[in-house]
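With one protein chain withheld, the remaining protein chains of the complex are depicted in position.
Right after this comes subunit A.
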Amino acid sequence: MIPENVMNQPSWYESSARARIEGLLDAGSFKEILGPQDHVMSPHLALFDLPPAFDDGMIIGRGLIDGRPVAIAAQEGQFMGGTFAEVSGAKLVGLLRAVARNAGTPQEVSTVFLLLDTGGVRLQEANAGEMAVSETIHAILDVRHAGVPVVALIGGRAGAFGGGGLVTACCSHIIISEQGRISVSGPEVIETNKGVEEFDSRDRALVWRVTGGRSRVLLGGADSYVKGDIGSFRKAAEVINNNAPPLSLETLEREQGRLEHRLKAYGNCHDTPEIWVIAGLSTPAGIADLTEDDFIDLLVKEGVRHDAR
């Protein structure tokens, strides 16, 4: 039986982008920018006889966490897979540019939170979406360069795929839940291109072992691991401060070392349990079977930290 205090916790995975924003910010503090009432919609979906959305699946604005002003952007994974497109992308890029430009002014924010939930570029507007991803990456780095941390929160149904995987790894800090997945090419894309023997996208356990939250945080693709309820994401967001790594040559040199080491140590592995054996984890085959509390204990015990990104 599910304990009552758990059952009553709204799940990040099941919630809409707007519900995630409401749960993350101080109550009533969200000020949306270019909201649905402004009717800023994709001009391209009509060509494909697809219905547009009044917010193009991207909700952006300002708000407070513990009284601190923050900027926030959330992708709605249930609209067109939360994809990067001309309008949805420009909303995010505009927000990030505003944060960078206003750093050090009375309008500044302390942190940017990106609630990514995306299959990547929206193929109906592929070129505009690709540019939006590239512009987002440039703008995230400008924000970090201005001294403001950018934090990714990953735990939605669409995961963080395609360009969304690159955007995630450009952030200062990544918070993920067990349900969160990060990857470039999705399992279905790899299966379509390379065959089912390369990646069986229907083998859900395999998909999560390769792309899922537990593997990502153990290997270094994410920094904070949280239980899948909105309250746990909020608690992790509250403690983020300016200790997040600055964008600097030193940080990237450390990342270079971290990624070179990973390739050397684990480059011949075929599945994550092989990696956990080499890494010396105590239950290499049973990571997926641990309870959430036991997995979090394991992270603390192993002292897993990957602070260079």
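Odds and ends about this structure:
Criterion: a contact is a pair of C-beta atoms (placed from the backbone, for glycine too) under 8 Å apart; a residue touches a chain by one contact, two chains touch by 3 or more; residues count from 1.
Just so it is clear, contacts and distances are computed from a predicted model.
The UniProt record for the undisplayed chain lists the protein name "Biotin-independent malonate decarboxylase subunit gamma", from the options "Sugar kinase", "Branched-chain amino acid ABC transporter permease", "Biotin-independent malonate decarboxylase subunit gamma" or "ATP-binding cassette domain-containing protein". Within the whole complex, the absent chain has one touching residue among A:65, A:190, A:237 or A:287, and that is A:190.
The omitted chain makes contact with subunit A at the following residues, 29, 31, 33-34, 40, 43-44, 47-48, 60-62, 69, 71, 86-87, 89-91, 93-95, 97-99, 101-102, 106-107, 121, 123-135, 137-139, 141-142, 145, 160, 162-163, 165-170, 182-185, 187, 189-190, 192-194, 198-199, 209-211, 215-216, 219-221, 247-249, 252-253, 255-256, 259-260, 262-263, 266-267, 269-272, 275, 309.
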